[in-house]
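For this view, one protein chain was removed and the others were kept in their places.
Think of it as A and B in the order they're written, each chain with its own count starting at 1.
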Amino acid sequence: MINNIADLIKIRDAYAGKIAFRQHGAEKVSDGKIEKHVLICGGTGCTSSKSVQIKEKMEAAIKAAGIEEKVQVVLTGCFGLCALGPIVIVYPEGTFYSRITLDSVDEIVNEHLVNGNPVKKYLYSETVKGDQILSLNETTFYKKQKRVALRNCGVIDPHCINEYIGTNGYLALAKVVTEMTPEDVIKEILDSGIRGRGGGGFPTGRKWQFAAAQPKGQKYVVCNGDEGDPGAFMDRSILEGDPHALIEAMAIAGYAIGANEGYVYVRAEYPIAVNRLQNAIDDARREGLLGKNILGTDFEFDMQIRLGAGAFVCGEETALLTSIEGNRGEPRPRPPFPAVKGLWGKPTIINNVETYANIPQIILKGASWFSSMGTERSKGTKVFALGGKITNTGLVEIPMGTTLREVVEEIGGGIPNGKKFKAAQTGGPSGGCIPASKYDVEIDYDNLIAQGSMMGSGGLIVMDEDTCMVDLAKFFLEFTVDESCGKCAPCRIGTVRLLEILNKITEGNGEMEDLDKLEELANYIKSASLCGLGQTAPNPVLSTLANFRDEYIAHIVDKKCPAGVCKKLFTYKIDLDKCMGCGLCAKQCPADAISRTDYVAEGHKLASMQIDSTKCVKCGACLPSCKKFQAIYKG
Amino acid sequence: MKKKMTTVSFNGTKEQEIALDKVIAEHKDQKGALMAILQKAQGIYGYLPIEVQQHIALAMDIPLSEVYGVASFYSQFILNPKGNHAVSVCLGTACYVKGAGLLMDKLESVLGIKNGEITADRKFSLDATRCIGACGLAPVLTVNEEVYGRLTPDMIAGIIAKYN
Partner (left out) sequence: MENMVNIKINDREYAVPANSTVLEAARYAGVDIPTLCYLKDINEIGACRLCLVEVKGARGLAAACVYPVNEGMEVYTNTPKIRKTRKTNLELVVSAHKKKCLTCIRSTSCELQKLCNEYGVDEDHFQGNNNAYAIDDSTPYIVRDNEKCILCRRCVAACKNMQGIGVIGANDRGFDTHIASAFEKTLDQTSCIGCGQCIVACPVGALYEKDDTAKVLAAIADPTKHVAICAAPSVRATIGECFDYEPGTDVEGKMVAAMKALGFDGVYDMNLTADLTIMEEATEFLERMKEGKNLPLITSCSPGWVKYCEHYFPEFTDNLSSCKSPQQMFGAMYKTYYAQKVGLDPKDIVFVSAIPCTAKKFEVTRDHQNAAGVCDVDVAITTRELARMIKQAGISFRALPDAKFDDPFSIGSGAGAIFGATGGVMEAALRTAAEVIEGKKLEKLEFEDVRGIQGVKKAVYKLGGKEIRVAVASGTANAKRLLNEVKAGTTKVDFIEIMACPGGCVNGGGQPTQPAVVRNNVNLRELRAKVLYTADKNLDVRKSHENSAVKKLYDEFFEKPGSHKAHEILHTSYVKRGLK
């Protein structure tokens, strides 16, 4: 039980060494008898590729080697470089093992942990420079990052409240409840310039200020963890890797606005995150960091988790509130804003996980530290989930103002297979795409909006030349059509009509006037919809129309899909002269569409194959089988 | 999104009913507990047949239409039991861009059912799921709790064979 700040500091001091051990250049730090820390990523991505079993096997092997006194194995949150998972890091060196399998565990234990020789063949290739082995912090992926919200992810054991305290955890809460007035707290948040990390980028301090200004009484602090944006998973990572940061921040928010109850609304698709957060809440409660008389003051705060059940719209704040109240997740008109009339009609603040994760740091390090990062109107850092056609799929945290090119080419390692960057989609289904011509745009709230996109929660999907932008717009629209709640007419009917026009175009039945209709309808839906979902749903259409109108026209006028994606607008063909007649393609074909001709090309032994376009389902399964001869093509 | 009406007949057990009543009692004083109760009820029965929803409506003293309105709104609530092996393909953006659609096509042909259906022997059900956050492994699918990542369509048959 932690009764006061002295108790807290005692634990912090006891664990600080352990945490410092896991920082870059940790050679100088000691952790008592322990000589090595083995950090294994326990995020969803790596867990999916068996990191938990790897940890168990590792511990067994360490025990078998008799070095369990000297090595501590920790299952942490996400390191960010999900593409390379499962990831294992060994400190103090910071050696970076990637794509570890169960089979490689023994070798790592025996060679590296026992004999002190890192096993090069399992190391992430970028960290091996001849004889020299770089630590993960020296890789381009990490070098350009600035980890604030993610600072503890991949560093601490999320199941251990003491490790969190070892990173100065809960000291911000301690400072707030003992040294600061609620007004002080809000002023600090306001001065930091932090804006909401989940969607529109509303200044967090202003939100708190509104709620604090409401008459005393029941108020609520809500965390939006309904990260529905497909391809974005920063909130999940924080919940999995650093759950106490959220708890601490929500308690601080409670103190600031005069609330003593908090709700975290999390997607049910995130079982690991929910489990770790629940554990953390239980631990914090047990230690007295939640509940009555927190740290010996008369401040009281407690919180609970509510699970979503599969509705993207619940990421919209008013829909989230109706969902917490146990109803269909349908948004409510604003005003009244939640800060005035929120959960069960009471003043409520809603921030997302990433926003909260920044709060304790702002309190501890000060508003000016935070506002020294970023651009004029977008302060601090932002976490992005890199996905799509990019080498380093994963989570990155960059100072606002970093260019898109830096993110994709340097941190993200560029586009694989020598393909060209075509566009990046930010903000998920609510956002838009940024074309290659704007590759050097500095990423911040306002610049993205100026590009017809938005920050959203931070999904960043990279597209190469194989992506059809009309199809992409269709994909996002299908998503919003599916996820529209159906309450207001513009979104319910409008998005469907929009999708129908896109379908018409991708099926080769489009007319030029459809483009005008798309624009008219899209702009209407934007201005008339009830909530953020509808108001942003047309963005993918509008931004692809603005940046890739040619592609639309190619679909409509030439009846061609330049990227070769829209199935109705191309057929698979076999170049009879290139075909060696090996027949591998026919074996892959699920539709029996490939047969042998009588034609034997000059110099070939076997008769060439052909595709019956009436049978072909255009699944593309044949394509990889002909990688060697490149005889199959789209035309 | 239209919910498929229940096609199997209800054969809930006494134990399940006791478990459900326990869940309802646990949430008795909690505001806005309907969703949590439905989630746990689905955990108990595997799906949410009318009998279960009616039971919840009566116990909570709310109209059945309200319970059903909530159950039919959220995609995770289902009115039919899943197959013994629930196959879900992630159709999140990262997976989609990396060809998850092709995985779905392949699964449909391998299992002989469409997205959202269940095989006649109830062995497999096939669904599209929203982003599960394993974007680093894209494209992914899950069978029950097991995650399979970095897939290509030619790997599908092998995965399904493991459960057959």
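Please note the rule applied: contacts are C-beta pairs under 8 Å (C-beta built on N, C-alpha and C of every residue); 3 or more make two chains touch, one makes a residue touch a chain.
From a predicted model like this one, the values you see are computed outputs, not experimental measurements.
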| item | value |
| --- | --- |
| Touch criterion as defined above, residue of A:5, A:530, A:556 or A:632 at the omitted chain | A:530 |
| Hidden partner chain, touching residue among A:183, A:520 or A:592 | A:520 |
| Among A:32, A:335 or A:635, the residue in touch with the chain that has been omitted | A:335 |
| Residue among A:176, A:367, A:488 or A:593 that touches the chain left out of view | A:488 |
| Touching the absent chain when the full complex is considered, from B:5, B:120 or B:161 | B:5 |
| Those residues of chain A which, in the complete complex, touch the missing chain | 311, 328, 332-333, 335-336, 481-490, 492-497, 500, 520-521, 524, 527-530, 535 |
| Touch list for chain B against the chain that is not drawn | 1-3, 5-6, 50, 53, 58, 62-69, 72-73, 75, 79 |
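Here is the rule we use: only the chains that are shown with their structure count from here on.
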| item | value |
| --- | --- |
| Inter-centroid spacing, chain B versus chain A (mean Cα positions, whole Å) | 24 |
| Interfacial residue positions of chain A with respect to chain B in the complex | 44-45, 47-49, 81-85, 227-233, 236, 268-270, 306-312, 323-329, 344, 385, 387-389, 393-394, 425, 428, 459, 461, 463, 467, 475-476, 482, 485, 588, 590, 617, 619-621, 624 |
| Contact footprint of chain A on chain B as seen in their complex | 1, 31-36, 38-39, 66, 69-70, 73-77, 91-94, 96-98, 102, 105-106, 109, 129-138, 140, 147, 149, 152-154 |
